[in-house]
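The complex is shown incomplete by one protein chain, all other protein chains being positioned as in the whole.
And now, chain A:
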């Protein structure tokens, strides 16, 4: 693979937006930098003959996951990265050294990879090529079913995590649901009041 202008530009954009994600002090800006990083990665996927994965990357990663992050950051008013006290003032230097060492080891290991001489073409990585692999019982069909079930379990877990008291009390005391539910509405009202006061 030749290294031209666009490869260098994409590499610089990837590293720059990655550094912005880990260094920016405003969480909203960091999440927006993460979206930029994912979009550049999607462009790289297109260049690497993985067009379907590039579309999924834009739709699911940049479109759904990071927007969920942005919702939570704004819902909790947790945009500032400087919370609490700095317990380890020298941690950035140590972490930087560790990350540089990790990068050196990874680059050394990955550049020793010898690709096969005549690799077959991928057909652009279009759904026509990926579908038969995904739904082949001897390849990935059962993994696909397990991942679908995992998504269902994660959805149920997210719902239970948000309202644990209400759901657990409703299932364990079906006769007196009112008694245990009463303390929860004032709490949420207080939260709403605080949020309004902050704004």
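Quick notes
As a working rule, contacts are C-beta pairs under 8 Å (C-beta built on N, C-alpha and C of every residue); 3 or more make two chains touch, one makes a residue touch a chain; residues count from 1.
Everything below uses one rule, namely that contacts and distances are computed from a predicted model.
As stated in its UniProt record, the chain not included in the shown complex is "NADH-quinone oxidoreductase subunit K", which appears among "Sulfate adenylyltransferase subunit 2", "Phosphate transport system permease protein", "ATP-binding cassette domain-containing protein" or "NADH-quinone oxidoreductase subunit K".
Listed here are the chain A residues that touch the chain not shown: 1, 3, 7, 10-11, 14-15, 18-19, 21-23, 27, 30-31, 34, 37-38, 41, 44-45, 48-50, 52-53, 56-57, 60-61, 64-66, 68-69, 72-73, 75-76, 78, 81-87, 91-92, 95-96, 98-100, 102-103, 106-107, 110-111, 113, 115-116, 119-122, 125, 129-130, 133-134, 139-140, 143-144, 147-148, 150-151, 153-155, 157-159, 161-162, 164, 187, 191.
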